[in-house]
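Here the complex is missing a single protein chain, while all its other protein chains stay put.
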Amino acid sequence: MNDIMRSILWLPEQASTFAKKVDQLHYFIFTVTMASSLLVGLAAVVFFFKYRERRARQSTPIVEPSVRFELTVIAIPLIFFLAWFVQGFRDFVWYTTPPRNTMDVYVMGKKWMWKFAYPDGPNAIGTLHVPSDRPVRLLLTSRDVIHSFYVPDFRVKMDALPGRYTELWFEATKPGRYQILCAEYCGTWHSQMWGEVVVMPPAEFDDWMTQQKAGLLSDRVDTGGDDGPGFHGTLVEYGKRVAMAQGCLKCHSLTGEPHIGPTWLDLYRRRETLETGETIIADEGYLTDSMIDPRAKIVKGYKPVMPTYRGRLTAPDAAALVEFIKSLRSQNLENVPSKEAVYEPARR
Amino acid sequence: MSQPVASAIPAPTAAPVYQEINYLNADRGVASWLKTLDHKRIGVMYFASVLMTFLLGGIFAMIVRFELTTPEPTFIGANTYNRMFTLHGMVMVFLFMIPAIPGVFGNFCLPLMLGAKDVAFPRLNLMSLYVYWIGSAIVLTGVITGGADSGWTFYAPYSTSTPMTLFPVLLGVFVLGFSSILTGLNFIVTVHTLRAPGITWMKMPLFVWAIYATSIIQVLATPVIGLTTLLVGIEKVGGFGFFDPGRGGDPVLMQHLFWFYSHPAVYIMVLPAMGVMSEIVAAFARKNIFGYKMIAYSSLGIAFVGFFAWGHHMFVSGQSSFDGGGFAVISMLVGVFTAIKVFNWVGTLYRGAILVTAPFIYLCGFLFFIVFGGMTGIALATISPDVHWHDTYFVVAHFHFIMVGAVIMAFLAAIHYWFPKMFGKTYNEGWAMVAAAFIVLGFNATFIPQFLAGNAGMPRRYYMYPERFTGLNVASTMGSTLLAFGFVMILIYLIFALLRGRIAGENPWHSKGYEWRTSSPPIKENFAETLEYPEEPHTYREPGEEPEHVII
Amino acid sequence: MSSSDASAHGGGHGDAHGGNPHLAHHFDSMATQNHASRLGMWLFLGTEVLLFAGLFLGYSVYRHFYHEAFRAASHHLSLTLGTINTVVLITSSFTVAMAYYSVKKGNSKAAAGLLTFTILCAVAFLCIKGVEYNEKFQEGALPGKWFHFHEMQGYPGANMFYTVYFLTTGLHAFHVIVGMAVLIWVLRRTIRGDFDKNYYIPVELGGLYWHLVDLVWIFLFPLLYLI
Partner (left out) sequence: MADHKDKHEDEAHEHGPGRYVVIWMALLVFTITTVVTGHMDLGAANLPLAMVIATVKATLVVLFFMHLWDAEGINRLVFGVAIVFVMVLLLGVFGDLLTRMPEALPTGQPAHTLEGGDMPSSHGMPAHRPHGE
């Protein structure tokens, strides 16, 4: 029964305890909706044929509802709606109060990627490793605008507000890889702000965690902590490795001397004049767009030879590249704090 | 199509007469139109402008639909796509849905239905039209100079930090708010002071009740969206920090202020549609409305309780679960009012004399869509499923079922029902039925796949989506072409009817609505002499014949 | 916009129905037309109340978050100027009510004098407000981005008080200017002698708008200056 209903409604897998709970209510609402609209439709069709106009300008009786009829017409929908509300609200309170022994993970939504930080473990961009059959609590925040952490297979979603924390918890039941999507509109690449939850059996997860903590920077599966000082491996280093791996440095110099493509030294927020004559500021949006679609905005004086990197660069790679480009500043700019306004809550 | 059904209408005893000197040609010249104080002319001018904005909104919609045929970028860039769905939302909501039925049919039919010569403040009425034109012009300059890319909800941290200048679009929405306030204010005063003697509150047509309830919302909710656009504009230009989390502001407060207007605004859109449908179900079932008081009071109920339910848009936005519960209960109450209306409409068909015409097909479509749309709305208001559905295509399908399914069906039904009264000519019934079929089919094909995409987890406003949603999106795009084709068909045969349609005569549908008791097109002063209103509207019985009174 | 509609539906256009030139063609009696004008004005006042409701909501939300900052900041506002402004507005509200009363009694000259006094009060209010704003600009007690008021540095959310202060008093000042324009327009017509014992609606509606502006200040004054 559960699988039939799930396939009719195109619902994704039920990979968390909350998914099973909420789907039952979903089926109940769906069946009652279908039944009532069929009833109403049937009544309309029966009246439609039974009371067609037989004579021209046919006069019709005055039909008035009695008070009893009116009350039943009010009572039936009200009872169903309130029943759904009670069950719905009970599930919602269950969903918004995490149990006590959850494993906490910090989630930072940043323009078009998700970053995860285990309080005592490694950091990660885009992939979240969680054990199955153990409650996990995510403390969501955002670096710039409102994002929304959404895992369809767990039926969970919560907005990530800039400058403060919101929480979301789930207990994965089936090991596997489940897609994370951003559900609150957040700009150009809102539709590419994907991530992945890797659910591992508890034993396997514990081995992975210990191995991650002990592991050196080089063999870390998901290196690239954050550009804050004091983390093992920063985004900038990760970006540099990606640039070397993808061959960007064959055309873009880091030291300022001219090359096939524009130099990356002091590129960030530099005012560029394009072939079309219009001037733009090379900000994150421009840099990311140019990686995906380089021919769109060619800087004046450079040949359009750069290949597109769509499909070859994941969102985290692109973000790391942008961070790396931002870090390339010649000495004279050093004193100007070019770090954009960071909304991060201080401890209260 | 079988033989045209128009013949079902009895051969009129006298040949239909076209009122030669009517409000259209009473005085000539563009100046007479631009400076008119006649509510009927203002209604016709609203009609023309509203069709244009609907066309513009429809173009944006088709661009969005064609872009979504493939998971990869199809023919426009990410930023252009974001602008397209934002402008589709803005143009459709603020320039078409809110002013459409109150502006066109409220202006045209309200005084006729009250037996009045004009609305209470004719000059304010004309001012409302000008303010609507100015607001639309400002929004259109915004569209040309780059438009907005923050979604029609322009949520705070994104709308105030995006480099895209939102200013013209926000200013346009601010100005359009005034047009809405003026129309609402005008209609409330007209209903209170200009009812013909004999038309008591309980003998007013139900369309007037719906417009009255809508006007209450228009007057009391619109100032808050005016303030929100003002605050977002100041925040964007001046950096005041009212909504900026970095400076102590609270973006969730912006959502509260926005949805305090925008939820009642969806009732501004749907209540007039319900009013039109109450008229049409009575006229084409040739029967008195079943449960007049119930429908009238539930219109007022929706208007009042609609103000308390805005929080169900913010269940997963960081709002507390306690408050979420409160808003969910109240949303259920609003749902009950709509359910009452649907039962009473279907009840009106009982023991009626149903006449199959294009408006009646739209009525059937309307009934199905408002039941389906309304129930999914209630499902969304039960909080725990909303966690999965929020900001996915399930929500998009829900509100399109209500906005396109209910409101635009009613708008089309109203056009066909009052077309003979407004222009004195009838449209071709055969073509109208074909177009109606296209619209109903195309609508289902467009939005039912979106329900399934929403269930499968496809978020809203996605330019590129995971491959697994491709099939549903292609189906939805095909459906939307059907729907667009239906709209074009209607435009064609209505223009044809306007130019060379048959003369309709004073009352082609033989409806007992008050607005049909004058010539068509009506004379400038609406009624030649003051009429008597002995019985409720839509009591279909020959004079002197005692009707059978049935209580169930 | 708001000022013109207060007068638009006041003035009738003399034609049919003989007798009273101010009776519009679609109304049956002056009583109904006056009733319609008043109801229209009260509906418009409802929209103004809800417009300021949004700002009062902002005030109370940010006061709830940063009450120390709000209490400390209110001590930095000059109470004397605030009280003078309140007295000025209440007196102007009184004089505009008296102006309406004297027009109703047919004494247009007294009404013109009282209206001029009200307009002068409005100008005085704006000047005092200007002085206060000037003081703030020097101190640096400015909203959001430009907040560099050294005395209030320690309090979290102090800039929010000045954001709310400038938004509420700014919108209120704008409504004072609009109200002044309406009263000047009504004064011009009183001097021209348009009003008499049985036609005084524009004065009443202008007065209603001015009373609303005073009403908003009655709530704004304690919230910003006292607590």
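What to note about this one:
Chains here go by letter, A, B and C, matching the order in which they are written, and residues are numbered from 1 within each.
Just so we're on the same page, a contact is a pair of C-beta atoms (placed from the backbone, for glycine too) under 8 Å apart; a residue touches a chain by one contact, two chains touch by 3 or more.
Worth saying up front: this structure is predicted, and the values here are computed from it rather than measured.
One chain is not displayed; in the complete assembly it touches the shown chains A, B, C.
Annotation: of C:Leu39, C:Leu81 or C:Ile191, C:Leu39 touches the absent chain (contact as defined above).
Set against the missing chain, the residues B:Leu124, B:Val252, B:Ile289 or B:Val395 yield one that touches it, B:Val252. Taking the whole complex into account, chain A touches the unshown chain at residues 97-98, 100, 104, 106, 108, 110, 115, 117-121, 123, 139, 143, 161, 163-167, 225-231, 339, 341-348. In the full complex, chain C touches the hidden chain at residues 27-32, 34-35, 38-39, 42-43, 45-46, 49-50, 53-54, 56-57, 60-61, 64-66, 69, 79, 83, 86-87, 90-91, 93-94, 97-98, 101, 104, 147, 156-160, 204, 207-208, 211-212, 214-215, 218-219, 221-223, 225-227. As for the chain not pictured, it touches chain B at residues 192-197, 200, 216, 220, 224, 241, 245-250, 252-253, 256, 260, 307-308, 310-311, 318-323, 326-327.
Rule of thumb we're sticking to: only the chains that are shown with their structure count from here on.
Each chain gets one centre point, the mean of its Cα atoms, and the points for chain A and chain B are 33 Å apart. Chain A and chain C have CA centres that are 47 Å apart. Mean C-alpha positions place chain B and chain C at a centre distance of 35 Å.
For chain A, residues touching at least two other chains: there are none. Against chain A, the residues of chain B that register as touching in their complex are 8-10, 77-79, 82, 149-151, 155-158, 161-163, 245-246, 251-252, 285-288, 290-291, 294, 315-318, 321, 324-325, 328-329, 332, 335-336, 339-340, 342-344, 346-347, 349-356, 364, 367-368, 371-372, 375-376, 378-379, 381-385, 387-388, 390-392, 452-453, 455-457, 459-466, 472, 510, 539-542, 545, 547-552. Contacts from chain C toward chain B in the complex involve residues 1, 4-5, 8-9, 24-27, 32, 35-36, 39-40, 43-44, 46-48, 50-51, 53-55, 57-58, 61-62, 65-66, 143-145, 156-157, 159-160, 163-164, 166-167. Residues of chain B touching chain C in their complex: 116-118, 120-124, 127, 131, 178, 181-182, 184-186, 188-189, 192-194, 219-224, 226-228, 231, 234-235, 238-242, 244, 247-250, 253, 256-257.
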